[in-house]
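Quick one: the structure is below, and I'll ask about it shortly.
A single protein chain has been removed from this complex, and every other one stays in its place.
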Amino acid sequence: MRERLLADLRAMWRIRMFEEKTTSLCQSGDIKGSVHLCSGQEAGPVGACGALADGDVVFATYRGHGWAIAKGAPLRAMFAELLGRATGVNGGRGGSAFLSAPEYGFLGENSIVGGGVPHAVGAALAGRHDGSGRLALTVFGDGAMNQGAVHEAMNFAAMADLPVLFVCENNRYSELTPIRDMVRNERLTDRATALGIPAYRIDGNSPAVIRDTVADLAEAAREGGGPAFVELTTQRLVGHYVGDVQQYRGRDELEEDMRAEPVARAVRELTEAGVPDADIAAAEAAVRAEVEEAAAAALADPPADPAGVREHIYG
Amino acid sequence: MRERLLADLRAMWRIRMFEEKTTSLCQSGDIKGSVHLCSGQEAGPVGACGALADGDVVFATYRGHGWAIAKGAPLRAMFAELLGRATGVNGGRGGSAFLSAPEYGFLGENSIVGGGVPHAVGAALAGRHDGSGRLALTVFGDGAMNQGAVHEAMNFAAMADLPVLFVCENNRYSELTPIRDMVRNERLTDRATALGIPAYRIDGNSPAVIRDTVADLAEAAREGGGPAFVELTTQRLVGHYVGDVQQYRGRDELEEDMRAEPVARAVRELTEAGVPDADIAAAEAAVRAEVEEAAAAALADPPADPAGVREHIYG
Amino acid sequence: MAEQTVTVNYSGAVNAALRRCLTDVPETLLYGEDVARPGGVHGVTRGLWKDFGDRVFDTPISESAILGTAVGAAMMGRRPIVEIMWADFFLVALDQMVNQAANVRYVSGGRLTAPLVVRTQQGNSPGACAQHSQNLEAIFLHTPGLRVAMPSTPQDAYDIMVSAVYCDDPVIVIDNRTLYFGAKEPVVTGRPPAPAGGSRPRRTGDALTVVTWGAITHRVLEAADQLAGRSVPVTVIETPWLNPFDTAAVIDSVNRTGGKLAVVHEANATAGFGAEVVTRVAEAGALRGRPLRIAVPDARIPAAPQLAAALIPDSDRIAAELAGLARS
Partner (left out) sequence: MAEQTVTVNYSGAVNAALRRCLTDVPETLLYGEDVARPGGVHGVTRGLWKDFGDRVFDTPISESAILGTAVGAAMMGRRPIVEIMWADFFLVALDQMVNQAANVRYVSGGRLTAPLVVRTQQGNSPGACAQHSQNLEAIFLHTPGLRVAMPSTPQDAYDIMVSAVYCDDPVIVIDNRTLYFGAKEPVVTGRPPAPAGGSRPRRTGDALTVVTWGAITHRVLEAADQLAGRSVPVTVIETPWLNPFDTAAVIDSVNRTGGKLAVVHEANATAGFGAEVVTRVAEAGALRGRPLRIAVPDARIPAAPQLAAALIPDSDRIAAELAGLARS
């Protein structure tokens, strides 16, 4: 268990440090445009992807760096994508908010709220006919629950008994607006239940809890049980986008989030479990070195070449 | 109670006979294009509109003749609209599936499934600010529950505590497809409940039950209780559109529907209550005369004049 | 599949093409509202569900889910053929075509593709309301990444559907319901799929060039025949493929007809694709004098048939306006 928690912590650090490095690359002007970080939400991708099989696919949102990384997208190619380098996972065309890494089963972020959710349902439909029986996981936010396409996609998956996991990362905010002000019934799982989809609201800051839940639901779905819905209660430690000063959040709330967030919590749990601080520090240093190295390599990569900018519009 | 039931029967006959006359005008070629009848579903408009106040407004679908008539749209102007006459409620521009009669609080049919539902929410929002406190009722079918705009509109009304009544006429079919095949959980009211909207599934073939329920919900909504949802269990006695031969429905089912439908049922109840057949027959004859007269007048009305066809595109 | 001539109407031709693709292309799926058991509200997909089992199915009234699942399934290697019952209904789910399907290949640099086909039908028919009468091809033609076709004959309905299914890009095939139950005609089936694109010279004459597409093509041909009778021979080029568009054939013809160009479409004039055709010819320096655009004026379409008829050009009006251009 200690080993696994340490492994989870490493995996979460890779994402956290990727996001931190990304922040400084935004501030230095190397990365242009609006960037949405998942700092504080690392337990979701680490836990969920840990329960997926190789052929399974993930469809995420603009806040999807962590999901791409957890599915195996290389850090260097991820940095390169944000930096507009030729070596980026999409050669710089996707950018921070719309990148994909299909070779790793990461079928893409999406910058339209709810836009990628029906894609996951279609991927599961494809799996029924291509013999793979593939499971599709789609992750979206609390606010996306109010977008029509999400409702339609969930009902479609329920109707067709497709193996889709709908993962709602409830970080309590949609951009600058709290979800509690936008819904009358805050139990978002009720919406899935109403469609006949088994739904669970779980601790979104525990990779282990998430992994175990997703593993069970994935198995049920593969056996023909149809879709399932999981709400992860979590928090954003940073603004909606890099530069959002979050005037809309009180200090107490932020401090509470700092205590709850999965990285600090994993460190606490490991210490309590008797893992020496030195070992933890060593692990942290190792991950940081890996992340810095990847960023440095990406920064040294050649920029995407405008010469090819009109290729791949049509086949 | 006998008086009220007889009055309800008259009101339902006006709609039923309007639809029957419309059918023959389609068959004779006087009415062109696809026409959707509400035969079998008359209890909804008669019961619900009976519980609305004058300033309240109704937004319906292409299957909305009955709702327009129940709100007071004159039969002659309704026939004239379907016939493309200048005297039509919209001078022939709306037609069977997209007509409105704003003077009577009938804000329109809509030929886009779910398209009119957010309009009702907006009308209620307007009522909050124009001092009317107007209640808005929107009616749609079972299949419309799977359309994103309906989900969005219901959540919006719930979030803003707006006085909107969402009325779902569940006639068990969406065009040629049974709703039970398109959803996993047939309790459609669960979807409204999940959004925090009180929801009721009631006898859609009893004007009295519908009127009483709507009256209670309307009062609660006016007092600031926010929206409510009512599912009317009912049936279509005819095809989705005039000409639909309904191969997808078994004879037994149709016979059962014939027994359940509100007009025959009202006649039965009145007879059981001791109302002489002669009185019932007299009432029926009177309504038929009114409907025939209205149709004849509309047929004699001048066709809408193409000369004005480019007016009213902009103000 | 062996080449063979069958005698079918437009809807039979589409059905035959779908049957062929479902048979020959195992990756295909066919779904949409009422397309399976009911065989489609216009009967176009009749019988396919029986023969292809769960590859053909009915869906909820959820256009975003229909189109969105098609995008996802196509990303994973299927070739979904989905139906949007009326083109007007695309508007509740256009995101899935413009923001989603059109971006898949480009943004991934070709790592992903979206080889899906959307079948729809559009235009006015007597009594149809304003929400069931629009011609929306220009919206799709303004969207890089999408392919668009509007056949008007049973043979093209068949050939274009087959080409669309074999095409590796998202293709929207737009029928017009008034054509579905036209006369039966011999249709050659079973030929190898042609690549997307190409145009159809329907009439030849040196007075002017008319470019048109979709159901109104038949009115243009009637008009052309009237004019031929009045010894005003016009060239009619039908462009059932609008993307890719056969610009070269159009320019070439305009050069051969003294730079005189007319474009006829059922969509309303402003910002319709007719303007694009005129502009391409002008950019090529082939245009002489004033081009003629015949289209529905910028109004909504009223339900009463005589009102709609006052807006939609018929063959007499088309002939009169073309004659005017010929004289100019």
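For this structure, a couple of remarks:
Read from first to last, the chains carry the letters A, B and C; within each, the first residue is number 1.
The rule we apply is simple: a contact is a pair of C-beta atoms (placed from the backbone, for glycine too) under 8 Å apart; a residue touches a chain by one contact, two chains touch by 3 or more.
Keep in mind that this is a model prediction, so the values were computed, not measured.
Among C:103, C:176, C:199 or C:253, the one in contact with the hidden chain is C:103. Among A:51, A:149 or A:275, only A:149 touches the chain that is left out of the view.
Between the chain not shown and the residues C:8, C:22 or C:92, the one that touches is C:92. Of the options C:50, C:290 or C:317, the residue whose C-beta touches the omitted chain is C:290.
Counting the whole complex, the residues of chain C in touch with the unshown chain are 64, 88, 91-95, 98-99, 102-103, 106-107, 129-131, 134, 138-139, 141-142, 144-145, 243, 267-268, 270-276, 278-279, 282-285, 287, 289-293, 298-300, 302.
Of the residues in chain A, those that touch the hidden partner chain are 31-34, 62, 84-85, 88, 92-98, 110-115, 143-144, 146-149, 174-177, 181-183, 248, 303-304, 306, 309-310, 313. Annotation for chain B: contacts to the undisplayed chain at residues 57, 59, 90-91, 93-94, 98, 100, 102-103, 107-108, 110, 112, 115, 117-123, 125-130, 134, 136, 148-149, 152-153, 155-156, 159-160, 311-315.
Definition applied: only the chains that are shown with their structure count from here on.
Chain A and chain B have Cα centroids lying 46 Å from one another.
Chain A and chain C, compared by their mean Cα positions, are separated by 40 Å. The multi-chain contact residues of chain A, meaning those touching 2 or more other chains, are 148-149, 152, 155, 159.
Shared interface positions of chain C, defined as residues touching 2 or more other chains, are 59-60, 62, 64.
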